[in-house]
Each structure stands twice: as C-alpha cells, then as structure tokens.
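Apart from one protein chain that is not included, each protein chain of the complex appears where it belongs.
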Amino acid sequence: MGTSSEPLILTAIILAKVAVVLLVFLTSVAYAVWLERKVVAHIQSRWGPYLVGPHGLLQPVADGLKFLFKEDIEPREVDRLIYYLAPFVAFTMAFASIAVIPFGESITILGHKINFEITSLNVGLLFILAVTSLGVYGIALAGWSSNSKFPLFGGLRSSAQMISYELSLGLALVGVVLISGSLNLREIVDQQQGLWNIVRQPLGFLLYISAAIAETNRTPFDLPEAESELVGGFHTEYSSYKFAMFFIAEYANIFTVSCLATLMFFGGWHGPVFGPHLLRAFLPVLWFGLKVFCFVFAYIWIRGTLPRFRYDQLMSFGWKFLLPLALANVLITSFVVAWRAS
Amino acid sequence: MAPLNHILALSVILFGLGAAGFVIRRNIITIFMCIELMLNAVNLAFVGFSRYLGDLSGQIFVFFVIVVAAAEAAVGLAIIIAVERNRQTLAIDEIDSMKM
Partner (left out) sequence: MLPLFYIFGAVAILAALSVVLQQTPVYSALSLIVVLCSLAVVYLLLGAEFLAVIQVIVYAGAIMVLFVLVIMLLNARRETPADRSRMARWLGFPLLIAFFGQILFATWRHFSGLHATPQMAAGPKSIGELLFRNYALPFELTSVLILVAILGAVILAKKQV
C-alpha cells in the first residue's frame, strides 16, 4: 500500500459500492411493488399478477417497460419547469438517504478494509432526517405546478401532513439517541450488541412506526393520494416515466424508513454469525435484509387491513396524540439516562 | 481551506443581493425571502469567523439565528395570510393605509 495508485483504488471501491447498493436497492424496490400487489391480492382472496412469468415474477419488468413506452402527456397550463422538476426532486431525495445507511460489518479484500456502507457520517441520522424533510418538495411542487384542483389539494395536504409528522418522527428517535449518545448510525448499532433498543424504547418504536407510515404517505394515512376523493392526488396529471418516478420514490421511502427502524430499534445487522470467513462477513448483511423485509411486509399488511383516516382525524392524531407522547418519551428517557449517569 | 476574506466576500455579496431584493421587489413574500437571504449571509460570516478564531461561540450564534428565523417565519407568514385575507393583494405598495 501507500503507492500512487492508492487514491485510484479507493475511488474505484467507492464507485463499485455505489453501483452495487443502487442496483440492489432498485431491484428490491421493484420487487416490493410485486410483493405488495401479491400480498394485498391474497389478503383480498385474489390471485394478483400471475401472467408474466411464474407467479407473475417478471411483472416489475413488464411494468417498467410499459411506463417507459407510454405516451408522455403534458397538460396545458402547467408550469413547465417545475412540472418536470418535481418528479426528479422526489426521486433524488428518496435515493440520497441510502448513502449513509450501514448494512453490515466490514470485509477485507486484498488488504483493503471495505465497510458495508457507502459513506460514514458522524451525523448520519440527522442526514437521513434532512433528506427526508426535503422530499416534501417533490410532492408539494408537483401538486402546485399541475395547475389543477385535485393535485393542488393533494400537494397541500401532503405538505401539511409531512411537516406535522416530521416532528413526531424526529422526537421518537431522540430517545434512542439519548441512550446511545451518538448520531452515527454505526455506533448506534454497535451499542445494541447485547440488547436491542426495542426493549429499552418500546414506546419510541411505536411512535416512530406510526409517524413513519404517515411520513411515507401510506394507508391508513394516504390522504395526499386518496383515490376515492382526490382522483390520484398530487400525481393526477403525471403520466409515463414521470409517474413511475413518483411511484419508485414512494417505495424507496418505505425502504428507507424500514432500514432506519432496523438500525435504530432492531439491532441492525446483529444476529447469529458462524461459519467460514466469507460467510461471517455476509451473514450480518443477510440478517439486516431479513429485518428490513419484515418491515416492508408489515407495511403491506397494514395497507391490506386498515381503512383510511379522515383528514381532521389525521391532523389531531399527529398533534394531540403522537407529539405529546413523543415529548413524554423524551422526558422520561432523559431522566432515566441522567439518573443512571449520576 | 478557503482564506477568511473569500468567505467574507461571499457573505457580503449575498447580503448585498438580499438588500437589493428587499428594495426592488413588490411582493411581500419575496421581500420576506430576501430577509432570509440576508440572515443567511450573516450566518455565513459567523461560521467563517468561528472557524478562523477556533471558537465555537460563533456557531452557537448561528444556531440562535436559525431558531429566531423559524419563529419569525411562522409569525411573518401568518401576518401575510391575514393581510391577504383582508386586502386581497400581496403587492406591498398597495397596502399603504392604516385603515381598513
């Protein structure tokens, strides 16, 4: 080591990591859509996609091709720049947060220690919250620029909803931060070596998961795109690949909050590790993926089971129930932490 | 690392643009945004000095400025909504009388 080619190799490693993570992430997102259609169908005693490939397994490919080749409709009277910008904003912000998510220990190949994450940030948790808080713009701007009443309502609703629930989301995570004393996701996971945080922060977890469902605009909080009252919500006027981008962004956000829940409350990649060197390196990644999958499945299950809230119920639930409980949780946790320290 | 005077130059330029916008714009919301721009220019100067002096107090000030800006935005935008509701306009030179 220490030769002149060192920075070149490091750059190559980072690029390779980005490519692999992005590829895996995109594939999982595509198959999450398939999983959702299949699971919801079985909950409702239907078969779901069955024609393309065995058990409809090639359905995501067919959907993707269809989205790409559909006519790209641009309604009159739209604000063109923002109309085209909005899906890209939603898409980028949904994908930016995977940059700091660690999904395993590390592996040593040819003398290079490779961490299972794209980059490690001391304020990784805050970075994810920051990126999620920017995701609002995609939806709000899509609603506004379409220049049509249903998207506008959808956009306004979603902005109000996301601002409201962001508070509870952040505060629910403060308890974990207080316990582990760090904002670095890797350190938070290492803290849970013996005991997962779900045991120490059961209330925090429940609050987080409720706020996260609202933050990703999913049933029972999917008011921004309530089909029965708002046609399609903020993306009513979008078609073809631009609609696909919103669609992918929504599922990518589900994965992000599931990853965060796994890291913060369920011990990240911790699990039984055995076997030879290579297996030891990759088993944690498998545990991490399995935990995230459970969360994604729970998301779909909730969608198949619960009816939608009314808008005023949604707002009072966020402000009058979740937020006070989250504050109480922070208060109690900080008392306990201070009491233990003294 | 950029020298201190380059950081301050950026700060001055941003502040100047904010001040110019404050003077030439007519829409209340845009004027408000120009004020935010000026606040950010000052924050940048604080961070630059904090880095140069090796003293974190400057960053604490930025923290306070951001908190105050949040409070200011909440009240200011509420006032703008109230004004629009009563006068049906956002142009600042049409809102020139104290009486309704």
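Read from first to last, the chains carry the letters A and B; within each, the first residue is number 1.
The rule is short, and it goes like this: a contact is a pair of C-beta atoms (placed from the backbone, for glycine too) under 8 Å apart; a residue touches a chain by one contact, two chains touch by 3 or more.
The structure presented is a predicted model; accordingly, all values stated were derived computationally and were not measured.
Which of A:S133, A:S148 or A:S334 touches the hidden chain is settled by the complete complex: it is A:S133. Taking the complete complex into account, A:S159 is the one of A:S159, A:Q192, A:T236 or A:S258 that touches the chain left out. By the touch criterion stated above, the residues of chain A touching the omitted chain are 79, 81-82, 121-123, 126-127, 129-131, 133-134, 136-137, 140-141, 143-144, 152, 155-156, 159-160, 162-163, 166, 183. Against the chain not shown here, chain B presents residues 1-10, 12-21, 23-27, 29-30, 32-34, 36-37, 40, 43-44, 47-48, 50-54, 56-57, 59-60, 62-64, 66-75, 77-82, 84-86, 90-91, 93.
Note that only the chains that are shown with their structure count from here on.
If you average the CA atoms of chain A and of chain B, the two centres end up 33 Å from each other.
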